[in-house]
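Shown here: the complex without one of its protein chains, the others still in place.
As written, the chain order gives the labels A and B, with residue 1 at the start of each chain.
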Amino acid sequence: MNSYYAATLAVYAAVDIIACIALNLQFGVSGIVNFSFIVFQSIGAYTAAVLSMPPDTANGAYQVYIGGFQLPFPIPWIGGAIAGGLLAIPVGLVVLRKLRSDYQAISLLVLSVIANSVIMNARTFLNGAAGIAQVPGPFSDQVDPLSQTYQLLYVGLTIPCVLLVWLVASRIVNSPFGRSLRAMREHEVAATAIGKNPVQLKMTIFIVGGVIAGLSGAILVGYIAVWAPSEWLYPETIILFAAVIVGGRGNNVGAMLGALLVPVGFFEVTRLIPATIGGWVPPPNLIPAMEWVAIGLLIIGFLWFRPEGVRPEPRRVFGGAPVPEDLVSAGSS
Amino acid sequence: MELYVAALGFGLISVSVIAIAAVGFTMQFGITNMINLAYGEVMIVCAYVAFYVNRAGVNVWAAMIAAALAGAVLSFLLNRFLYAPFQRKGTNLIGMVIISLAASLILANILLPIVGYDTSSYQVDQGPLLRWNGLVLTTAQIAIIVVAVLLMLAIHGLLRYTRLGKAMRATAANPILARNCGIPTQRVIDMVWLLTGALCGVAGVVAGMNSENFAVASGAAYLITIIAAAVLGGAGQPYGAMIGALIIGIVTELSAAAIAPEYKEVVAFTILVLVMVLRPQGLLAKRGALAAAG
Partner (left out) sequence: MPAALNPSLLVAEDVHRHFEGMHAVDGVSIEVPTGKITGLIGPNGAGKSTFLAVLAGTLPASEGTIVYDGQDITRMPAYARARRGLVRTFQLPSEFARLTVLENLLVAAPKNRGDSLWGALRGKGYWMVDEQPLIDQARGLLKRFGMTAKESDYAGTMSGGQKRLIEIMRALMLKPRVLLLDEPMSGVHPSIVEEIHHYLQELRREGLTILMVEHELHLVERLCDSVVVMAQGKVIGSGTMATLRQQKEIVDAYLVG
């Protein structure tokens, strides 16, 4: 494994970990089934792209997009995060206020499909189906993006983001605020009856998740330098759901583990599948299609056999709690 | 003006296609409380069943019957071996939606290596053109409308006048009460999946006929239009889905003429958003569409 490959893997892993932590805050902790999660990652990517790129007339206008501000790092990344949060406001106001949870889920799924189709068809906006290419990464004007140094630099920029997101998520999850979110997830009507405003709670975590998702998109686009509608079809969201379900809903460590097991793991496994198996050449579509089948089966299998995931949500025992009875009797006998 | 009259013609066919699909979808939700996101993919599977039958030289209308059978069997199995066990286990609404989306992903990707990424189309004898006040439709298109009208009448008759239909309505209103009143709810639910599955199969074929060609990727677009029609009419309401189909079908085709055809789904989506904001329970909803959130 060469260092380019290691860096690629590290950046993808970081992006998936950040995304899974955000989805875990929304879905695992708060019970919001954000089936348009990938749209939030995507708006972060597009925003970061147009903030860092030159105007579209610069390279003979072979691609068309709005903006092109050539702003230096870290503005594109911050901009991507803000865009994700801003998008969460109107979407949340329409979807999260009055609808039942399964309605919320299908509305967000519909949004994801429609948003993709709009961007694909509106070429003058973000270059349509072809997508945006040649997105300059952070400091790519100062360090050759193809050099080994740059790969290390990018990983170096990414890791603090993971740590920051991790800190934010764990503070939320372990706080009284996180407790209110979990209570809402468990029984919304009862949470309302003890004075929690569910709309406010949902909007807050939807925006926080949107910000983090936007950041993950900004990080990814700076590295892969392209962003197109084919990158963010709605099944991409399902992979992240699979990751959070496998890792353990409501558990940040679980979300991280899920990110490493599912998206990153699948990426790696595909690479290991030989082009021919005993002289038989599988058709080109077969392997990717079977991966998707496996993702679907993984979700169904985990929800059936181990719905709490590999790392279940931790039970919170407070300092000074009495020793559970079963331990007392075990000790005295 | 002529453009809009022609669009109205297309609209009528769209209405027919959407109505067949959306009534099946909404009945699954209304009676079994299952938002089946795999519905669009089941449509595509059935469309391909009919495609292979059609390609073997069978008339497309006869192939439609094969598709209806395939849809009935596939939907029945999907419920029996996937949805029902999870529901019995007490999986919540959110869990069921995720499971049906996973099922949709699995179906699509089992189908893909078999049929490939390319688009397919039926061999349809369109028959002579029929003209009426600027409306131009082929005989085959009229036949689609007739099929839809007959199916809607059949659904109406089923729900209104048959024992099975009454049992379905009772199960939808309160499954536990229905069971206690001696209604074999398990058999009723099996029948619901068989019947709605057949509708889904027919819908897959007429959708394929209407859109000139289809591919595995069409499933998502179908699903969205169906959701829009079902939610617009009030989810779980068969008559609501018919009205929803009427509005979505006409408005999208008129907008396709006025704006651009690729924004059809966007227009459907806009209607959906407006309904969710202004009347989240849908046009005809009486029950269950939304819970008190605050």
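Methods note: a residue touches a chain if its C-beta (ideal position, glycine included) is under 8 Å from a C-beta of that chain, and two chains touch if they have at least 3 such contacts.
Remember, predicted model here, so these are calculated numbers, not experimental data.
One of A:Q151, A:S180 or A:S216 touches the chain omitted from the figure, and that residue is A:S180. Residue-wise, the contact with the chain that is not shown comes from A:E313, picked out of A:D56, A:E236 or A:E313. One chain is missing from the display, and on chain A it is touched by residues 168, 171-172, 174-180, 182-183, 186-187, 189-198, 204, 208, 250, 313, 315-318, 320-322, 324-325.
Basically, only the chains that are shown with their structure count from here on.
Centre-to-centre separation of chain A and chain B, using mean CA positions: 31 Å. Against chain A, the residues of chain B that register as touching in their complex are 35, 37, 82, 85-86, 89, 91-99, 101-103, 105-106, 108-110, 112-113, 116-117, 220-221, 223-224, 227-228, 231, 235, 260, 262-263, 265-266, 269, 272-273, 276-277, 280, 289-294. On the side of chain A, the complex with chain B involves touching residues 31, 33, 35, 94-95, 97-103, 105-107, 109-111, 113-114, 117-118, 121, 188-189, 192, 197-199, 234-235, 238, 241-242, 245, 283, 285-286, 289-290, 292-293, 295-297, 299-300, 303-304, 307.
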